[in-house]
Every structure is written in structure tokens, then in C-alpha cells.
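A single protein chain has been omitted from the complex, and every remaining protein chain is retained in its original position.
Chain nomenclature is as follows: A, B, C and D, assigned in order of appearance, with residue numbering initiated at 1 for each chain independently.
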Amino acid sequence: MDIAYILLLLLAPFAGFLFNVFFGKKLGHNGAGYLATFAVFVSFLVTHFYFVQINQTAQPVTVKLFDWIQLGKFSIDFGIVLDQLSLLWLMFVTGIGSLIHLYSVSYMHDDENRHKFFAYLNLFIFFMVTLVTGSNLLVMFIGWEGVGLCSYLLIGFWYKNQDYNDAAKKAFIMNRIGDLGFLIGIFLLGHLFGTLDYAALKSAIMSGAEVDHTMLALAALALFIGACGKSAQIPLYTWLPDAMAGPTPVSALIHAATMVTAGIFMITRLNFLFGISSADMQTVNMVIAIVGAFTALVAATIGLVQNDIKKVLAYSTVSQLGLMFLALGLGAYEVAVFHVITHAFFKACLFLGSGSVIHAMHGEQDMRNMGGLKKWMSVTYITFLISSLAISGIPPFSGFFSKDEILMTAFHENKALWVIASLASIMTAFYMFRLLYLTFFKEFRGTDEQKHHLHESPALITFPLIVLAILATVGGLISLPGNSWLSHYLEPIIAYGGHSEHHLDATAYMLMGLAVVGGLIGIGIAYAKYLKKGEVPPADAQMTGFHKLLYHKYYVDEVYDALFVKPINAISTFLRDTFESALSGLVFGLGKATNAIGDSGKMLHNGSIGRYLFAFTLGVVAIITYLFFNKIV
Amino acid sequence: MGNILNEIGIENYIFLSVILFSIGVFGVLYRRNAIIVFMSIEIMLNAVNLLFVAFSTYHQDAQGQVFVFFSMAVAAAEVAVGLAIVVSIFRNLGSIDLDNLKNLKG
Amino acid sequence: MNTLLAITGLGVLCLLLEIANVRKAIIPLTIVGLLGTLGITVADYGKVESHYSNMIVTNDFSVSFSALFVVLGIFLIALSGDFYRDAQTKISDFVSIKLFMLAGAVAMVSFGNLSMFFLGIEVLSISLYILAASQRLNIRSNEAGMKYFLLGSFASGIILFGICLIYGAMGTFDIVEISELTGSAELPDWFFIGIVLLSIGMLFKIAAVPFHFWAPDVYEGSPTLTTALMSTLAKVVAMATFYKLLTGMNANIYYEYEIVIMVISIASMTVGNVMALRQASIKRMLAFSGVSHAGFMLMTLLNIKTSAGTLLYYASAYALAGIAAFAIVLYVTRNKSNEDTYNFNGLGKTRPVLAAVLTAALLSMAGIPVFAGFFAKFALFTSNIQAGYLIVVIAAVINSIISVGYYFKVILAMYTQEPTEDKKPVPFLFYAVGVVAILLNIAIGLYPSAVINLIK
Amino acid sequence: MSTVLLIFCILSAITLATAFLTIFTKQPIHSAIYLVLCFVSVAGHYLLFNAQFLAVVHIIVYSGAIMILFLFTVMLMNLNKEDEVHKPRVTRLAAGIIFILTSLVLLAVFIQTKPIVGPYDETGVDYQSIKVLGQVLLNEYMVPFEFASVLLLVAMIGAVLLSKREKTEKN
Partner (left out) sequence: MDVSIVLILLLAGTLVTLFSGKSAGKVALAFGILSLVASIVLLSDYNAGKSINVLATWMENPQIYFALNGDGLSLAMLLLTTSLLPIIIYSTFGSEVKNPSSFYSLILFMGFAMAGTFLAADGFLYYIFWELALIPIYFIALNWGNGDAKERQKAVVKFFIYTFAGSLFMLAGFAYLYTKAGNFLVGNLSNLRLSDQEQFWIFLGFFAAYAIKIPLIPFHTWQAAVYQKAPTAGTMLLSGIMLKMGLYSVLRWQLPIAPYAAKAFMATFLIFGIAGTIYGSIVALRQKDLKKLLAYSSLAHVGLIAAGAYTLTVDGVRGAVLQMISHGFVIVGLFFAAEVIYRRYQTRDISQMGGIRVQAPKFTSMFLILVLASVALPTTFNFVGEFTVLYALSTIDIWFAIIGGLTIILGAYYMLKMFQNVMLGETNAKPFADLTFQEGLTMAVIIGVLFFFGMYPKPINDLITPSIQQILNYTLKS
């Protein structure tokens, strides 16, 4: 029975994909969209069914579908495991997924390739489900690459624009860099333990078998590189802001709520590996924490000055993901998971909200050309405000709880990281409200043409916004400080007992207070700057100094370009034009040389009988001389 | 009848023959006139014939001399054919200078 | 013996037919006669006999090679009809000369006495001189005849000298006696000098470097049919005779001599192939290719005890491919003033069958499988590795590579260039000879043991 | 020095000298005459060996037949004047060097060989009279003898073939 349900879970989106690919165009105007939504919703229902079940039984469901790849030491089957972690992830993947599908029905209704869009979205859900439910690393890798593919397809959805295509390509390739790390990690683990199955790996590691801990740490590091690629951490984060080229629902679903959290999912999934207490592994964890913290800070600083509404959200996503990695690095897996969930709620809401704005503005994304939109779009405004408060960590919104947990963990483990993370949080509050003020307050700065068309989005768009806003508000309930349902729920997953729950002591309250104050400071500065003074960010050309550096994202793209892309292309050109022809010339050269000898040999055969006779006689003399004066017989 | 070689020595005949043969070779290399070149070849053949006879005496055996007959027949045949070729070249070219025969080369 | 008589008789018959004024019958009759001769020859297979004071011996070697020569002779005579269409009055002369030449060739592989060998080689040579110069109004033909004649008589002189020295050492011309005497301790050094001089003469006949200079010029200048004859029959005959001389006289080849053969073999392959690369005339190219094949065939002498079969096989493969190739060359260069490669342009389009035959022939020469040339090369390699001459094998490998270069030049011309002229009618015999020869080639390529094991 | 040896030396000197002169003389006619002398001296050698029949045949074939053929051709071509251009000096020099080289090498080879020790065979049996020769030639060497006829036949056909005017030529 389980198999049938699980196949339904897995294949409903896939069936949606196939149906939309082949027949989507014939399904009428919105048919494809509704079909796709329905497919995801089916998955959601199945997920829900299992979610309820596991809450009662706490028994994970494992299903082996078929043997897949055989290696000398072990074989890899195509297996599905539905345990607490995967079900949790599935809940919001399919849940938010359904909402965003619904949203897209309206959002994309003018696009001629709608059916493809929904097909890709369904395919994405399918791969995401695979990623989450796979019972071993390689099945996860299928999903891992699959969601990367969908990301590629959806970023480049408007394929006529080569810049978008470049962004898509960039996303795919940067992900692949991470994927290589992932693969190396898989190889190392496979080599060490002879299995890739989570359960088997876990028991092998937990049983304390003699393994090379350095190799284990290396495997963990390699896997983390994989996570960096997918979850946009330094140094592989630059693709995510560019990925905003895709339609906004895509940004919400893939590049905020679900796919980019795959890295966190993977590390949490493998917490029995990352949690090993060896010196080498601690170094790895430190690296993860530091990378996370710095990503949070760097992305936040860049976010401060971006003018594209979606870019701001993108950097905010990178920054938040950094915070999650910080938590992972510090061993607080359930905290990271908690933040993933709340982040999924409010960031999806934010993106969808920005989508609503962009929809109203007919594709305009530059905040400098917006302003005062709350007059026209009240629902959007309110949901946006709630989400902004949530992300800024203002109680009682969900973000407050999750972010606070991270900060608290950081405070206990490493003060420096806490400082960095807190700075990032303050900045987050600032740029989110900068965004809010620039978009919804003051006067409209766009053209009259745009102004004329401003309107609130239809219900299909606002409904998901409202649902998500509610979730963003109450999401914190799942893990209240001191009494965390989530920690309890995830207990079977966390191998080493998780980190000790923080007691609600004075320090905790002080930290909460500090965080809230920090958030408020950020909001306050934004208020002063953009609402009170009414500043509008300067045009691109007028930026100077640090501002310009930030605006250009520290020129990281340019540096990468100069360090990797250009040299490789230059080498390629060199090899193509010079080396290849030289190599080819070498082979031809042998032929040419032989021909040249042949040509000069012609002069020897000059037709003169005299010369021929000379050669003849000389030959006779030479042979006789050799034979009879060399060694007498 | 004694063996004449006891007084002269087969080596001397070999040397004579070799030198005569070499003279023939020299002539072939030295002259351009086809006829003279033919003559040189005849000298070579004669040198060998002479040696055949010397060996025939050496072995006190008739076969060597019989072979000389064949050799003569061959020489005659060669000369006949060779001269026919020379004549036909002369008809075409008006000359029998071997150095003029350089159309075929390369 | 029977073969020799039959062929000579046929030659005389030709002359009589001319007198009887039935020219048209000459070629068909000759072919039928030769087919009969082939039967007579093959019937002798397996016998070991000697005739007339051991002047002529019959054994597997002589029978196999004689049969090959007769087969080649049939092909060559079949091609004569069209080739001499402008000289009908002389056709009996041409055919009978070829028949006599064939008799000489048979004598050369079945001699039991050096006198038969010498006469055989002279009959062969003189016939070739005549045939080379036979277009007497063509200065190129004259020149070819002259060159061949001069160098050939020169070589004859050296062969004669060699025979003379062998006689001086042994006191006999009978090779059985000679081979018995070589075992004795009292072996005068003259014998070896004689063998060396004889070898040099034979090296000239097979056109090995550095005695090959005549070959390209003579091949180019001679009438094409004669070229075909020289490059197939004459070369194979000379090589077989060379082999028979060395084995028959039990010349006890010693190391230095083998080194010389090895060097000449490598040099022939290399010079032949490298020179062939840049030849415009296909006849010249085939001449140089022949030089290189001579080098290949010389490799058999390095493993002389066991390589008779290999030699027979290589010779058959080479000669059959050569005949097939020349049948096409004859067709293409009919009424042409030269034999340059461009004449073959577009043959693949106008005459696909002929082009396919020529392609197959060239592929065989290059040593590509299923064609006999491949197995021939392979057998050579194996036998030389067995003898321990790896260097020759490596040289042969490298040379095979070079050879592909020029063989493919012609193939390219046939298949990639546009035809320069309209189709001309093809005489049936050209088709027949080309196709039959190449089919034979492929047949022995598929069943090499049929040929290679003929001589045990 | 015995008389025989003396005769040998003189004959050899004549043979070599005339051979040289054949080559060096510019007039083809003179060359031919020197060659005849050379042949005659070779016949002298044959006589020295007591091979009378061979000597006679030699004179008849070479001095008689072959030389006449040569002379006839020379006359036919009207070559009896010194119109032959010499080969280039280098070639001649090279020819000289080759000549010396060839003779030296060949001589050296034969000098090096094991010397013949002891007296030569003296069977006393007649081996070179016409009778014996005839027997050998027509018994043992019957096949080659017949085959020589083929050779001559080929040469004859060839000579005719090469010199016969073709019908087309007349037009």
C-alpha cells in the first residue's frame, strides 16, 4: 500500500509534467496551471497523510523501488524513505509549492508558453520530492541535479533574452561546481563505508567503526561544497541574484523557499556525519559556520544598496541561508531547520508580493521607479509588511523565533560569529524596510502610463499571499523557546542528541531583547532615511565609493570572470587556434617531410644512364667491400 | 699434356680476368657513345669467358667450355637486340649519345 | 619439363599461325593453350622429378611458381589483343616473344643446372628489352629499351661472372652437386664471391636499391603492357629465381650476407615508398611501389629455410593485384600521351566497376585485409619475427604506412575528382582480366593456406 | 720465367692494352679494330689452354660475327668521325676512380682468398676436343642447347620487330 501512495506522491507531479509537456497547450487558457496545481496538491495530500501518520507512530516508511547502479563493493537502489525530516520538508515543499502554482496561474496567464512553465514547475516539484525522499545519497543526487536543471530551465524561461540565458547557464554551472563536491563526498563515503544508504551510513558511523577520520572530514567538506553550490554560499553564491531573471513565482519557489534549502537539508540529513566529534570534523564545522556567517554579512551589505526589488530579496535570501549555515556549523541542526521553515514562509510571501508589485508595474523592477503603491495594492502591502517584520525578527512574527535561536546559539558558541550574525540581522531589517518604504510609501515615481494601470492583483495572487502571511506570522509556534515541538519532532533524526535546548534564562531574554532592538534600529534607520528624508537611491552613474562597491556586489562577478571564465576561454582559444593546428601540423609535417624527401629524391633519378651505372657499380663495390673486408668467411 | 696452369697459376688468370672485367666496367662508365658502351660490355663478357676456360682447365672439365658457347650465344643475341635498339634510336634521334637519353626521369 | 615444352611449342605455333595468316586466332588459341599448359603444370604438382641430366627439375616449388607465371601469362596475353590493335601485323611477334619469355621464366624456376638458369634469365631479359623498345617510333620507348638493355647486359655480365666463380669453386654447374659440395670443408672462397655477384645480378633484376634506378624510367617509357609484364611477371620471376638459387645451392647464407640483404630490403622499401609519393605518372609510381615490394619480398630471404610458401603467397598477391591494376591503367591510358594520375579523375563515377577493381588492387598492395596483400605482409612479419629480424618488421610497418599515401592518391583521384572526359567503351577483356585477377586476389586473401602451404 | 708464362704475360698485356685502347680511342672505327685485336688476343689465351675449337669459334663469333655487326652499324650511322662529345671532366674522373676502385676491390678480394695449394689436376683425359665437347653439349647439355635456340629465336624476332618498318609508317 505504501508503495502506491509513495508512487502517487512522487509521480503525481511527474505526471503533471508529462501531461503538460505533451498536451498542456490544448488544455485551454488556464488548464495547464490548474492541472499542475492539482498535481502538486495531490502530493501535498499524500505528504499530509504520512505527516499525520508519523506524528502518531514516529516510524519512518522505507520503500525500495528497484536496483539502480551496481558497484563492485555495493549496489545502489532507488529507495524512498519518509521519515520526520523528509516529511517536514515535503510539507512545505508541496504546501508552498501548491500555493505558488496557484499564484502562477494568474501571474503567468499572459505568457504564451504557460504550459511549459507549469510543466517545469511540476518537474521541479518531482525532483525536489526525489531529493528529499531519497533513501540514499545518490537518489538525493538525482533530485539535486534535477532541481538544478529545473532551475536552469526556469531562470532561462524567457529564452529570447540572452542575458537571462546567461544567468541560467551560470546557475547551472555554479551548481555543478558544487555537485562535483557532492560527488566527491559520495565517492569518499562510498569508498569508506561501502554504502550510500543513510540508515546504513548512520549505523556504520554510529557504531564507531574504525575509519579514517581525516577522510571522513574531507568527505564532509566535499559535501559542504556541494551544499554551498546549491544553497548559494560563499564562494558559489553569485548565481542566485542572477537567477532572479526567472519569473517571480520561480524565484519564490525555487530560489527562496525550497531548492536553495537543499544544502541545509543535506547537511541535516547527514548530521550523523557532520556531528562526529573529531578534531578534523570540528574544523569542517567551523568552516561551515564561518562561511555561513560571512555569507550572511556580505550578502546583507550588498542588499543594502540594491535597487532591483527582486535583487534585494535575493541577497536577503543568500544572507538568511548564511545564517542557517551558521546554525548548522554550530551543530544546531533543528534550529537551522526551523529557520528554513519560517524563511520559506516569509520569503515566499515576500517574493510573491514583489511579484504582485511587478505584475502591477508591468515588469518594472527598479524601486526607484516605484513608490506609494500601498494606495493601490493594500493586500499586497499588508502581507509584505508582515513578512518584512518577520524577516526583521520582530516578535511575534515567526522570523523572530527562528533567528533568535540562531543568534542565541552563536552567542553561546562563538561571540565573534554572534556579532557578525547580529550585524547581518540589523542590516536585514534595514534593507527590508528600505524596500518597503521605497515601494509602498511616498509618491509614485513611475511613468504616468504605469500609474494609469496600477491595480491590486487578482484573488489568485492575493490568496497565496494571505496564506503565506498568516504562516509567516504564526510559523514560530512550532518551536517556541523552551518548548519546542520541532526539536521533539526531529529527535529521531538528530544523531547526537542535538544541541542542548536553551534555557530561558536572563541571558536568553537579554539576547532576545538585543535582537529586537537591533531589528528596530535597522527599521529606524530606514525610516529616517527613506520615509522621513524621502531619499531615493541615486542613479547608477552617480554612485561613489563604498556605495558603488556594494552596488556592484564587491565586483565578485568581475573577479570570477577575470580569474576563471576569461582564462579558460583564452586557453581554449589558444588551444583551438594555435595548439591544435600545431599538433595537426606535426602529423601533416611528417607527411610533408616525407614528400619533400621524395621530391629531392627525384633529382637523384635524373634519367642519366651514366649515373645509374655509377650507382650500380658503387653498390657492387660497397657490398663486396662490406662482405669481404669486414670479416673473412 | 700437362696442365698449363701449373706454369701460370689460376690466380693470374683470375687477376687478368678481373682487370679486363673492370676495364669493361670502366668503358661503360666512361663513354657516351652507345656502340662503344656495347663494346665495353662485350669486353666484360669476354673477361668472364676467359675465366671460364681457365677454370675449365683448372678442373679439367668440359662443362666450362660448353658454357662459353652459351655465353657466346647470349652475347650474340644481346648484341643483335642492342644494335637494333641503337638503330631505332638513331633513326628517331639522329644520335646515339647516351647523355641525350634523359627524357625519362624524376 | 612439360610446361616448358608446351609453352615453347605454343610460341612456335604463334609464329606458324602468322605464316598461315590466321592472326585473329592467335590470342584465343594462345589463351586456350596456356590454360592447357596450366593444367599440365598443375598435374605435375606433388611430383619430384628431374629431367635430362638434371637440367630441369620438377618439384612443388617449380610447379607452384610455374603455375603462377602461366596464370599471369594468360592475363597478360589476354590484354595484348586490344593493346596491339594498331600493330596487328606484329601481333604474332609480340605474343610469341611473350610466350618465349614465359618459357624463360619457367626455366628460371625449374632449372637444375646453372646453364639453364642463365639461358632462362637471358631469354627473359632479352624479351623484355625487345618489348620495352617495341614502340620504335616512340622515343620514350626507345630510351626505356636502351636503358634497360644497357643496365641489364651489365647485370648479365655480373651474373655470368658469378656463375663463373661458382663453377671455378665447384667444377660443376649442377645445383645438386653444388649443394652437396657446399657441405665440404674445402670450399674455395670463390664460391661465396660468386654467390654475392650472382645475388647482385638478381637484385638488379628485382630492382632493389641501389640497383633499382632503371625501374622507374623503364616502366615509364615502356609500352604500358610491357610495364605490366615487368612489374608483375618479371619481378616475381626474378625473386623466385633468386630464392631458388640461394636455397638450391644451399648457399649457407651467413650472417653478414643476411645483414646486407636486410639493409637492402629496408632501403628498397624506404626508397621505393618515399619516391613513389611524389610521382605524377602512375606507371612511375607503380615502379617505385614495385621497388618497395621487392624490398618486402627480400624479407623472405632472411628466414630462407621456411619462407618459400610465404614468398609464393606474396608474389601471387602482389602480381595479381598488379595485373588488376594494370588492366585498369591500360584502359584509362588508352590513346593517352601520358599516364599521369589526373587521367583517373572521376573514374569512380564513369566506370565504377573498373574503379572498384583498381581500388581493390591498390588496397591489396597497401596491405588492407581481405585482400591478399594483407595476409602476405602478415605472413612476412611473422616469419621475420620468428627469424629475429624485428628491425625489418618495424621498417616494413613504417613503410606500409607511407605506401598508403600514394596508393590513396589514385583512389582519391578516382572518387573525388570530376571526370575530365566522357565514357569510352571498355574492351571486354579488360573487364574480365581486372575482375578475375582481383577476385583471385581476394580468394587467396580469404584462403591463404591454399597458396601458402603449396610449398612445404 | 717459363716460356708459357712469358707468352701469357705478353698476351695479357696485349689484351689489356687493346681493351683500354678500345675505350680511349675516339674514332668508333678504331675502337672496333682494337676490340678485334683484343678478341684475337683472348683467342690466343684459349690456344694457350689448348682449347683450339673454342678459339676458332671465338674468332668466328666475336671477330667475325659480332664485330662485323658493330662495324656495320657504325658505318650505317656514319659515325666514323670524331663527333662524340666527351663526358664532363668530373664524370670521367669519377669513372676513373670507380675503375680503380673496382679493380682494387676485386683484386684484393681474390688476393685475400685462400691460396690454391698443391699442383693442379692433371687427369690427362681429353676434355676439350671437339668430340668431347660435342658429346657434352649434345648429351648432357642438350636441353640448354635447345633452349639457346629459343634465345636466338627471340633475338631474331626482336631484331626484326625493332627494325621492321610498319605499314602505317609509309603513309
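Following the convention adopted for this analysis, a contact is a pair of C-beta atoms (placed from the backbone, for glycine too) under 8 Å apart; a residue touches a chain by one contact, two chains touch by 3 or more.
For clarity, every value in this text was computed on a predicted model and none was experimentally measured.
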item: Left-out chain, listing which of the shown chains it touches; value: A, C
item: From C:Y52, C:F378 or C:Y431, residue that would touch the chain that is not displayed; value: C:F378
item: Chain not shown: contacting residue from A:F172, A:W239 or A:F346; value: A:F172
item: Contact partner of the left-out chain, one of C:Y45, C:Y415 or C:Y431; value: C:Y415
item: Chain A residues touching the omitted chain (full complex); value: 21, 66-72, 78, 116, 138, 141-142, 144-146, 149, 152, 156, 159-160, 162, 165-166, 169, 172-173, 176-177, 179-180, 183-184, 186-188, 190-191, 218, 568-569, 571-573, 575-576, 580, 583-584, 586-588, 591
item: Missing-chain contacts mapped onto chain C; value: 348, 363, 366-370, 374, 377-379, 381-382, 385-386, 393-394, 397, 400-401, 404-405, 408, 412, 415-416, 447-449, 452-453
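Simple rule for what comes next: only the chains that are shown with their structure count from here on.
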item: Chain D and chain B - chains in contact with each; value: A, C
item: A-B or B-C - the one linked by more C-beta pairs in contact; value: B-C
item: Whole-Å separation of chain centres (CA-atom averages), chain A against chain B; value: 98
item: Separation of chain A from chain C, taking each centre as the mean of its C-alpha atoms, in whole Å; value: 77
item: Whole-Å separation of chain centres (CA-atom averages), chain C against chain D; value: 31
item: Per-residue overlap in chain B, given as positions that touch at least 2 other chains; value: 10, 14, 21, 24-25, 28-29, 32, 38, 54, 58-59, 61, 63, 66, 70, 74, 77-78, 81, 84-86, 88, 98-99, 101, 103-106
item: Sites on chain D at which at least two other chains make contact; value: 87, 91, 94-95, 98, 102, 106, 109-110, 112, 116, 140-141, 144, 148, 151, 154-155, 158, 162-163
item: Chain-level touch network, classified as line, ring, star, complete or other; value: complete
item: Touching residues on chain D, where the partner in the complex is chain C; value: 109-110, 112-114, 116, 139-144, 147-148, 150-151, 153-155, 157-158, 160-164, 166-169
item: Contact footprint of chain A on chain C as seen in their complex; value: 146-147, 150-151, 154-155, 158, 189, 192-193, 196-197, 200, 204, 210-211, 213-214, 216-217, 254, 256-257, 259-260, 271, 274-278, 402, 405
item: Residue ranges of chain A in contact with chain D within the complex; value: 610, 614, 617-618, 620-621, 624-625, 628-629, 632
